[in-house]
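Left out: one protein chain. Kept in place: all the others.
For reference, chains read A and B in written order, and residue numbers begin at 1 within each chain.
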Amino acid sequence: MKVLALRGVRKVYRRSHLGRLTETVGLDGLDLEVERGEVFGLLGLNGSGKTTAIKLLMGLHLPTCGTVEVFGKPVPDIESLARIGYAPEAAYLNRALTGRENIRLFAALSRIPACEREARVLAMLRRVGLERGMDQRLSEYSKGMLQRVSLAQALIHEPELVILDEPVTGLDPLAIKEVRALILWLKGKGKSVLFSSHDISEVEKVCDRIGILSGGRLARVMTQEEWQGRPGALEEAFAASVTRTDGVGEIRLD
Amino acid sequence: MPAARALAVFALSAVVAVAVDGPLGRLSRRFPPLTELPATPFCAQDAALVELGFRAAAADLAWVQMLEYMGNGLPQLPDAPGHPYAHIAVLASRIVSLDPSFHRAYLYGASVLGWFPQVARPEQAVALLQEGLRRDPGQRLYLLYIAALAYKKEGDVPKMIALLDSTLKDPGTPTLMKEILANLYKSQGRYAKALEIWRDILDDPAAASDHPRARLQIEEIRALEAAGRGS
Partner (left out) sequence: MDTIKAVFDYTLREHVRSRAWLSAALFGLVLLGAGAIASVLAVNERGRMVLDLGLAAILAIGLVSMVFLTVRLVLQEIESRAVFLILTHPVRRWHYLLGRFFGTLAAVAIGMAGMGLVHWLLLEAFGWAPAGSYALAWVSILGQVALMGALALLLSLALTSEAAAMAFSVFFWVLGHFTPELRYIAERSGSGPLRGLILAFARAAPDFSRLDYAGARHAGTPAAWAAWAVLYVLAYGTACLALSAELFEQKEF
């Protein structure tokens, strides 16, 4: 059973400045499906459309054409959002609040009953290792601590589908290891996970399937069997599938 | 909120706002438009404060400026030699155009216009008080002052004094009018009444700026009394 599906999705960003209209294609006919209980990795270069695809799934963007469905319902759908946990690439949290207040807020927004809320907030903060700093304001948190609050808000309501946008970017090796363990733990609990990354080595360690995005399209989908036990297979497939679309040329070493 | 519902809520509330505007307008006091503000060098100051929503504060500031004019004069409104307080009518009118309920401004202006011998413009005093009756109804002092001015015009000073004396206990009576009355009593040799008024002024903390004058007057009247007894 599919937890999410994007079919023929095209997203064009239109910007008008002083009467001059510019168009940028974010996604160009993307077809993508993720099955229940699987960990799916979205690999791609900068500007390949990973974040755009995730924003479409979360209802932050509307597709120019095509359909986006989560749990079989077209996006945006409030009921579906109650079953999704989302952590963006950076911790876009309210810095005036403490860690506990932030998680309390997201617990309330996620419809956790008031009588259960406090216990679940504490349990979640303990799970992400923030029980000591939870009453400090986020303005005093380190990057790693912020990332943990971001993960905590995504998981507080025990979602069926977890979407992580570049969860390991900028983290230290220990934190990367912890995020990897978390993804595998979620998989063990039967959750579906979709995450985007540049990091091929991370993706191959945890994913059941990966999709390589290039130029707003799904260039290739690979299953675990295709790269397991074959060192370099994924990297080769990636290099063969993608083309730069961000206008940046190669570094010349001659 | 679906677009149709949001637009329906907008349309409904806009209709209600327009419908409520009528009854609210009838119940709200209408302030005179700025076009009715008398021409003074302070027009820009008044208009700016009114348009920024500080009408009452603008009227208070105009009141302070009028008091300043009466005390030391205003550089923006110099008086011609021999014509002191020539601008008092326009300054009083300015205050009540900003806040028609500023009843002490009508009374103060009328007191100066009607009873200051150097000014002596009772017609303007009556006109100002009549404006008060029109714009700020329910203040009995306007009528009493108009009547007192009528007695003054007829030369019936005792009746005028009796009428003004009846207003002394009214909290709206400006200190200036009390002083005018005290001086009238003094000029008629009724020192006891004059002293009583100056002592009242001395006991009034709101009239603190008039206390030195009250003390001087009390001393002077006591001296006059003593001289009267001696002669």
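Simple rule for what comes next: a residue touches a chain if its C-beta (ideal position, glycine included) is under 8 Å from a C-beta of that chain, and two chains touch if they have at least 3 such contacts.
No experiment lies behind these values; they were computed from the predicted model shown.
Asks: Kindly state which of the options A:Ser110, A:Ser192 or A:Ser241 is in contact with the chain not pictured.
Replies: A:Ser110
Asks: From the list B:Gly53, B:Gly82, B:Pro117 or B:Gly155, which touches the chain that is not on show?
Replies: B:Gly53
Asks: Residues of chain B in contact with the chain that isn't shown?
Replies: 1, 3, 6-7, 9-10, 13-14, 16-18, 20-21, 23-25, 27-31, 33-35, 50-57, 59-60, 63-64, 67-68, 99, 101, 104, 136, 174-175, 206-210
Asks: So that we can see where the missing chain sits, which residues of chain A does it touch?
Replies: Against the missing chain, chain A presents residues 55, 58-62, 78-79, 81-82, 84, 86, 88, 90, 92-94, 96-97, 101, 105-106, 108-111, 114, 150, 153.
What we mean here is this: only the chains that are shown with their structure count from here on.
Asks: What is the distance, in whole Å, between the centres of chain A and chain B, each centre taken as the mean of its C-alpha atoms?
Replies: 72
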